[in-house]
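Structure provided below as structure tokens; questions to follow.
Note that one protein chain is taken out, while the other chains of the complex remain in position.
What follows is chain A.
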């Protein structure tokens, strides 16, 4: 009886099966009503996956739709599952309505300098100089307007060397610094995609005619030696901004000259200064340190003032003052007569990221420095421990997604979260800086590095076989992240890994370091 009058079938909805029984006479409307009570899907939203499923009306007899014991798939969403729009509309970078635009993002990264035809040596040098804080600040704060000061200086100059040509030369130097300032400003503001150093170049070439050498064939300016420019710019800065500016770079030496034939003939000088250390490369040099040591031991041949005979003298230099910023020059270029060019020594000479120069110091000075060095290192290892601890904690948090914490943060917008994170970081950083400073000795001279440790912050590299060809680039460490380096290839700036920097030690025609800039540890 029941079989003939009722229809049994199954409905499958959202992975669940429902058994249904309807009398044979019922129509589609009855079905939907029944299903609505079962699944809570309103009848208007019920979709039955049956033949002609789209054309069902209220009155379609149920037997037309369903066969006995059939399983029918039903689609439909109950009210509670409907999607509710979020109240707060998400804001996107693409909207562009917000104050923060793409250029802000780019501000995070330093910008490059356009190559105006064989000017990569200028670009790489500028980038390196810009990275030295005191120097950058001095240039940026340079105010050429008070003419009186200039005139004073000029007068001083004129008193020393009273000639009119000199006056105009100084004028040129001032213009050059002014241009330098402008360039630095552009680099700081990052308003443009990259910096055009056109006017700077004009000033530079007027000031130092050696840089305006032209190539006869192509009619373009020739490639120059970045190291020469580096030195000349220091010279300019000294002239215009005064000796003060170079304090942070000056190395003082104690020089001992000994006659090899007459060991009594010893002369000690204490007044030598230099702006950079040189790293001489010979066939035994594999490490920066040995090259440095080489350059501090020299032999001379001259007439002995005591015996009056020609004799070999041993010149030995010991450092008596370490500057905050130590510049090291790889002496890679040498004049090769056969080619008539400055050729390059391609030898690999590896350099450390942290340089300890204690063995180049004068002995008593060295002891003092080593003491401070050890103190600083202790503090540093404490700092590293703390960082490691923090990292481990962060890792744990990531592994076990703490729902509570997420809820707390959920109230903050991403930018607020970011700021909070930054503030915490900053306070932590300040704490350590203070700690380091407490370990510094009180009797530091101006521009002196408290310890004998240095961190590498910049590298100027050269690629190619001689100084007049090839390509200069600079690699600069990020101010905050010691693991992150920027590569400045003219106007292209990219992030490179620390490993890449290691590979700049030379050993081929690819980029090899020419000038290293070290900054005193913990400064």
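The working rule: a contact is a pair of C-beta atoms (placed from the backbone, for glycine too) under 8 Å apart; a residue touches a chain by one contact, two chains touch by 3 or more; residues count from 1.
Everything below uses one rule, namely that contacts and distances are computed from a predicted model.
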The complex's invisible chain, by UniProt name, from "RNA polymerase II holoenzyme cyclin-like subunit", "26S proteasome regulatory subunit RPN1", "Mitochondrial import inner membrane translocase subunit TIM54" or "GPI-anchor transamidase": "26S proteasome regulatory subunit RPN1"
Selected residue (touches chain absent from view) among A:77, A:294 or A:350: A:77
Residue in contact with the excluded chain [from A:282, A:307, A:494 or A:510]: A:494
From A:301, A:442, A:481 or A:499, residue that would touch the chain that is not displayed: A:481
Missing-partner contacts on chain A, residue numbers: 13-15, 45, 47, 49-51, 53-54, 73, 75-77, 81-86, 89-94, 98, 100, 102, 104-106, 108-109, 116-117, 198, 218-220, 413-418, 481, 483-484, 494-495
